[in-house]
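Only one protein chain is missing; all other protein chains are in place.
== chain A ==
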Amino acid sequence: MDKTQNNRAWFLVLPVLILVAFSAVIPLMTVVNYSVQDTFGNNQFFWAGLDWFRDMLHSDRMWNALGRQAIFSAIILVIEVPLGILVALHMPRRGFWASFCLVVMALPLLIPFNVVGTIWQIFGRVDIGLLGHTLASLGIDYNYTSDPIDAWVTVIVMDVWHWTSLVALLAYAGLQSIPEAYYQAARIDQASRWAVFRYIELPKMQGVLLIAILLRFMDSFMIYTEPFVVTGGGPGNTTTFLSIDLVKMAIGQFDLGPAAAFSIMYFLVILLVSWVFYTVMTNLDRKDVTR
């Protein structure tokens, strides 16, 4: 295909480039700047090269945070995706109850993150929280401030409560787009309920589910506010995820150089995973186009 070449077209994208430069590239470059220098205050900087990166790669602290983060994201995905699909499959397809369900499902998504954290922080308290107190009076030894397992369970249940709706709503949208003829054909073919799910619903939801998984992965991998409000990263470091650790390092200890190197590696991990997702999704799209 012949296209007219006109270099003046570059001027049209200039505003966007400037905007992106100020909003993303320049802040990122300051981080890069910090990551290769050392400072002892007084605005004096010394060249440190890749030392901080080397340090970070050998830092148990970072690897532990990354490990906790990976386990957290994995658990979140394993629970929220199937649960979201299950909820979507059981939501009514039309009528008053369909709208009602949609509104109720959307509610947790509209609550500010720190409010979610506060709700669960109070909800789980043994002295005054509905959940904590009920569990305690049932004789269950539950205390998220002192027991690592309880802390993890609380943070995970909170995230499931907060975000399963998103997966469910996306899956629901995918289900709604399946033409009725598919279900009719399945009835005529005497397909079991499982077969209908496996061969009709799941393939048709594939696109939205990939988006749901991508969104949930990125969000959970960057999680900060809610666990910070509930557990503050404790007890000990057991719920100190990457973002929490990063903030501690940068703001708490003022280790700007290591924190900057840490940020960049953190950013690269998310970029890599997102790129893999993007590639998978566009490949699927291409297959759809050729049919």
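The rule is short, and it goes like this: a contact is a pair of C-beta atoms (placed from the backbone, for glycine too) under 8 Å apart; a residue touches a chain by one contact, two chains touch by 3 or more; residues count from 1.
By definition in this document, contacts and distances are computed from a predicted model.
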- Query: Absent chain per UniProt: "Phosphate transport system ATP-binding protein", "ABC sugar (Glycerol) transporter, ATPase subunit", "siroheme decarboxylase" or "Assimilatory nitrite reductase (NAD(P)H) small subunit"?
  - Reply: "ABC sugar (Glycerol) transporter, ATPase subunit"
- Message: With the missing chain put back, one of A:113, A:161 or A:182 would touch it. Which one?
- Response: A:182
- For chain A, the residues touching the chain missing from this view: 179, 181-182, 184-185, 187-192, 195, 199-200, 202-204, 287-288, 290-291
